[in-house]
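Omission of a single protein chain aside, the complex is shown with its protein chains in their original locations.
Chain nomenclature is as follows: A and B, assigned in order of appearance, with residue numbering initiated at 1 for each chain independently.
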């Protein structure tokens, strides 16, 4: 049956049906409502919630530069992108003038220095602090000029700021305490939204910041970000006008919904959203290269991505999105779906007669439901005499187990800042918080990583990243299915909205028609 | 009468003590350390020890229980969530009214409808009304409320837009919108209990009407309605007992109904707490539900004592 017919607004239901629709529209034109599937845990950018709820951090807090919805670095609180010293260790910024915090205080270099020092101090337990461990300190030259000093070259750090960092007033942490930043961050940001209310299990709301540094923005008066976990309910909210924008639409309904009258939709592959299978290389059967290669050739990525993920994953066998500038098609072509090759590698492995492993999968999906893909893999790999035992558990149980190296394998969809090295660094090099998920170590990969960090220009980085992909295709420490798409649906009255490659809904530039 | 009330209340308290001890021991017997859940994966043993000391988790379990009980009993303090650091009373105060409203309205609907239907069914025994009521009662206890919810959303919120498909509109945003938003959930919540109570009313009333003194009353020329009034008063006793139990149980079904309709009540606080492994919150929510359950039973007993003072002396 066609969705459009089934849900077509019934004529003649008149007053009866109109009641709640009218109510929902009562504040139309002023309030923008976004519906997200998950539960917010914090508004503090240094202990960020999931990528959907980073909207709460990004409404309040801003950074020197922004890694924007297209994956382009742009100045935010800084006037321009920094000038970088020849040794690539010093980044000099000049701040915008007259930017005010929500408490009225003018932003200056001391605030920036204070914010970075707070985040870098291990005692303050910033969740992604280790990501920035190559940063040394900030030097203040004048109220509007400052330099960020690095310990060693680390070109991608600016792309991580938008998701994992923010600038708050000097002294505010001690004055207001950690809970203030987590639960009611009033007065401490420079962003377009003033924190208004957090109603647990319901919504977080913001008011327009009338003193925002870009005049005329935001173009709404109030933003309500609702928590609507059920897929069907989220769609119903959108169709009935109770929500203007929804995130993570049900993949299967997405193509039909986006062509409905009154509704618009968009999707784009994220630059850092791995759809993958993590394999613990220290545990059998993944301790054998030939077995991993057999797996890499045995997986029908296209069928999974088109039929099970309904086109919401852009296929790639290497950890680079096919639509990115750093994608290496040659490396990608090495890992084609070919059962003969798979059998060949399997015969050469330590496990010629098959093997058995436990595949973990989130029981409560976030971003994309992997359960059906896991079930498909189970039946596919059985053909090669590989027994897959499924283990379903909550993500909050699986993530710690993964990071402690306690899982054989995990199929999932993990989001990152959307830059070429972050995920590889975190999962496949030593000393990172997810290193034990793979237990993979390769001096060549580490060397390539350092070489990439020392380059600030795409063109110079490209051959290094290409070689990295080649290496990972040959070694297959993990299996990549592709990069999942960020997708949104929104009502016609929402103007200037664009899907973000970083997954987080971005509404600063949105207006309501 | 007074001594009965005291005795019943005393037993309810004892009951709560036993149950809360069981709950406390169970929530503390989980294999994962709360410190690891809250602080993340890279915590050192020293950090775990510090965390345990901060929250008193290093003390013997019975000492922890008594401390928890003391705070709960003397200050009504449900404790603090490990993961959100939020005070549980705040969490409960924010979500309980929603659930309580749904359950109360559903309960009143179920009680009134079943009383009427059960009485009609008993009075017109073996007539068409009786058969219809009995059929509905069997269907009502057999159709899972959450399935009914799915079907009703499909029929009345997706195919036609008579009702909103989900969400809770607070009363502050208009009475009509508020009522529309809770109509389907309340209905789905009440059906099962409506069926149970209808059966109960019917059989209790038939039981009483069959007693000798009722026949005598009728024979002595009392009007049908007066007889029925007397009969109902006596028949209500078992109905009220079950109604008390039902009120407490309704919160369980509300847990699932709220999920289908995406209502941010207490039940969702519980499911979110389970997902985030926030055991302190799970414990608080279950404790609140259990207190409500025990109090509902106590109230039912007292209502019965009032309805039938003979019970009070026995």
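Methods note: contacts are C-beta pairs under 8 Å (C-beta built on N, C-alpha and C of every residue); 3 or more make two chains touch, one makes a residue touch a chain.
FYI, contacts and distances are computed from a predicted model.
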The complex has one chain missing from view, so what does its UniProt entry call it, picking from "1,2-phenylacetyl-CoA epoxidase subunit A", "ABC transporter permease", "Chemotaxis protein CheC" or "YeeE/YedE family protein"?
-> "ABC transporter permease"
Contacting the left-out chain: of B:186, B:271 or B:305, that is B:271
Of A:250, A:272 or A:285, the residue that touches the missing chain is A:250
Options B:200, B:214 or B:302, residue touching the unrepresented chain = B:200
Missing-partner contacts on chain B, residue numbers = 11-12, 14-19, 22, 26-27, 30, 138-139, 141-144, 146-147, 150-151, 153-154, 158, 192-193, 196, 199-200, 203-204, 207, 238, 242, 245-246, 248-249, 251-253, 255-256, 259-260, 270-271, 273-274, 279, 282, 285-286, 289-290, 293-294, 297
Contacts of chain A with the missing chain: which residues?
-> 1-3, 6-7, 230-232, 235-236, 250, 252-253, 256, 303, 307-308, 363-364, 369, 371-372, 375-376, 378-380, 390-394, 397
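In this section, only the chains that are shown with their structure count from here on.
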What whole-Å value do you get for the distance between chain A and chain B if each is reduced to the mean of its CA atoms?
-> 40
Interface residues, chain B side, partner chain A - complex | 36-37, 39-42, 83-86, 90-91, 94-95, 153, 157-167, 169, 173-174, 176-177, 180-181, 259-262, 264, 268-269, 272, 275-277
Within the complex, chain B is touched by chain A residues 6-7, 9-10, 13, 16-17, 19-24, 26, 39, 41, 125, 127, 179, 182-183, 199-202, 227-230, 232-233, 236-237, 239-240, 242, 364, 394, 396-397, 399-400, 403-404, 433
